[in-house]
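Removed: one protein chain of the complex. Kept in place: all other protein chains.
Chains: A and B, in written order; residue numbering restarts at 1 for each.
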Amino acid sequence: MRRFTLIAIPYLWLLALFLVPFLIVLKISLSDIALARPPYMPQLDPAAGWEGLKSFFSELDFENFAFLTTDDLYWKAYLSSLKIALVSTFLTLLVGYPVAYAMARAPEEWRPTLLMLVILPFWTSFLIRVYSWMGILSNEGVLNQLLMWLGIIDTPLQIMNTTTAVYIGVVYTYLPFMILPIYSALEKLDGSLLEAAEDLGCSRLEAFWLVTWPLSRNGIIAGCFLVFIPTIGEFVIPSLLGGSDTLMIGKVLWEEFFSNRDWPVASAVAVVLLLILIIPIVLFQRNEQKQREAEG
Amino acid sequence: MAQTAFAPWTDPDQKPIIEFRNVTKSFGDFTAIHDLSLNIFEREFFALLGPSGCGKTTMMRMLAGFETATSGHIFLSGKDIGHVPPNQRPVNMMFQSYALFPHLSIWDNIAFGLKRESKDKAFIGDRVEEMLRLTRLTKFAKRKPHQISGGQRQRVALARSLAKAPKLLLLDEPLGALDKKLREQTQFELMDIQEKTGTTFVIVTHDQEEAMTVASRIAVMDEGNLVQVATPAEIYEAPNSVYVADFIGDVNIIEGRATQPGLKTGIAWAEGQPPILATPAKSVEAGQSVHFAIRPEKVTIDVEKPDRPNTFRGKVIDIAYLGNISTYHVELAGGQMIKAQMVNARRLANRPITWEDEVWVGFTDTAGVVLEE
Partner (left out) sequence: MRRFSWFNTVSLTLGFAFLYLPMVLLVFYSFNESRLVTVWAGFSTKWYGELLRDQAFLDAAWVTVKVAVFSSTLATILGTMAAYVLVRAGRFHGRTLFSGMIYAPLVMPEVITGLSLLLLFIGLNLDRGVFTIVLAHTTFAMCYVSVVVSSRLTTFDRSLEEAALDLGCSPFEAFRLVTLPIIAPAVISGWLLAFTLSLDDLVIASFTTGPSATTLPIKIFSAVRLGVSPQINALSTIMIAIVTIGVITASIVSKRAAVAQRRDEQAAIRAE
């Protein structure tokens, strides 16, 4: 009985506030926009009983999804979100790997401090971390002032409100997510493996390529997914740092909902976004599972 | 001083404190305990001995109440305890990992069980002090478990499980985490404490020496079955199967056929060799295939043919010098290997037998046991 209550409370909470809301999104994505409150059709009328249910289902259709394919705003936004996520994941790896590597190779007594320094930004507000780049990247910002003072450029570079600024923002905010799994993979790496490789005739660089890199692969994969997955649906970074030409689906969904008040289309956008995300999420889960099994 | 030996299991009027009656325990498809019946008596120090996976831990967990028998009954003082939850059994357990609560001091660990059943602070205090004295831990009462040594932790675990004065104390590999020297010392402490408190102890172990040292009776288990339940001496001297003989101590096993029926027989074991003269515990039939088991220390080794009922010619292949004793590996005719142990009463240089020597091995007709398959 106790066990039943223990299971039931969190279970019902999640059913009511996670699964049911999602089913509502699914249902509304199949409805039509209407000038009413709430602004969609049809409404389920419980009083009408079975007939009401039948007519309710007969009015649901895939119109909104068809609409997503006709207006090229949507599929361009999906594609550009994927592209931005992919590129920024790669950039984050490029920046994160050397840092993680250096942390794992640092003297033992330094490592907890370095680890804390990586985690610290995570506890500070995401919004503020994104915002901090606005003062740096703007036309009269710190970066442009510095470059002009150094004489590298004469006129300010337009970085703010471009996709480049979005890349910088993503790399900056998601860097800890890349560093941590790679660090934990590299930290476990037994130093005598490298010595063994060198003993067997590898140069330092060869030892890195043949031993360190493959053994940190799981960490790299985990880190990449941890950056890639949330970046696809990102809203704050493109809306603060991106420009009018930066198309990202999270922003499109937001505007569809708040500006156009087209709930059915916003819901359809959400459903498709989720379908796109399922693939990397499943791959990520598999990778984690494999790693857990490998570690026993 | 005349003292009757402690052997309640031989007295038909004694009621067992624990009775397993046709107990079977399955985990899914796997049967851990097969239809097992067993009596354990008050004040016994009872050992469940066997390799890992033999079901001994499952037996103990059923006694503690962490597992429920799939079928059959378990009685404690005549009461069926099958569905009594662990917190309502007058049984306490000392865990293999000790399971000391890391957030509580030694004192609070020992008082933990007492506080659950009694509100009387003075009583709890007295009882904890008594336990601390019994286990020589008084000095460490205020420390946390991580602030004391492994041997001390072991004693805290013991004190904690004894504090409630349980009818029955279960010990799950209690000495497994200690090093050899400390383990031997602690075995005697355990026996001492068991005697002082008069509690019935059931110990689970895979270490046969440990079981032999501490137990009044040993149950040797294999794959969920009891193979033999007897005193350490009986188990050693009169194992009832090849499995027990082999599991406990060192043994020579020779396969052969009985030559005569009854309680005196010869065992034909090799072509052209005289049969081994032996005394089976149960009557055998002529021609029956049997195993003859004999402990190495009961086999003598001589240069001259000795005057013993069984003598065989052989050649020394190997000598293992262990300090106090030496084990000789002798190859008999027909390739049968036999181990003989001799006490090294003399210095090394004075002993006449060495590698490749032709020797005689000998033993009496009652030295070994005849085991039927």
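By our rule, contacts are C-beta pairs under 8 Å (C-beta built on N, C-alpha and C of every residue); 3 or more make two chains touch, one makes a residue touch a chain.
Computed from a predicted structure; not experimentally measured.
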From B:95, B:243 or B:360, residue that would touch the chain that is not displayed: B:95
Full-complex contact with the absent chain, from A:164, A:239 or A:291: A:239
Given A:82, A:95 or A:215, the one touching the chain that is not displayed: A:95
Hidden partner chain, touching residue among B:164, B:183, B:206 or B:291: B:164
Sites on subunit A contacted by the missing partner chain, in the whole complex: 2-3, 6-7, 9-11, 13-15, 17-22, 24-25, 28, 38, 95-96, 98-99, 101-103, 105-108, 112, 114, 116-121, 123-129, 131-136, 138, 140-142, 145, 172, 175-176, 179, 229-230, 232-236, 239-240, 250, 253-254, 257, 263, 266-267, 270, 273-274, 277, 281, 284-285
Touching residues on subunit B - with respect to the absent chain: 64-66, 85-88, 91-93, 95-97, 99, 101-103, 112-113, 116-117, 144, 146-152, 160-161, 164
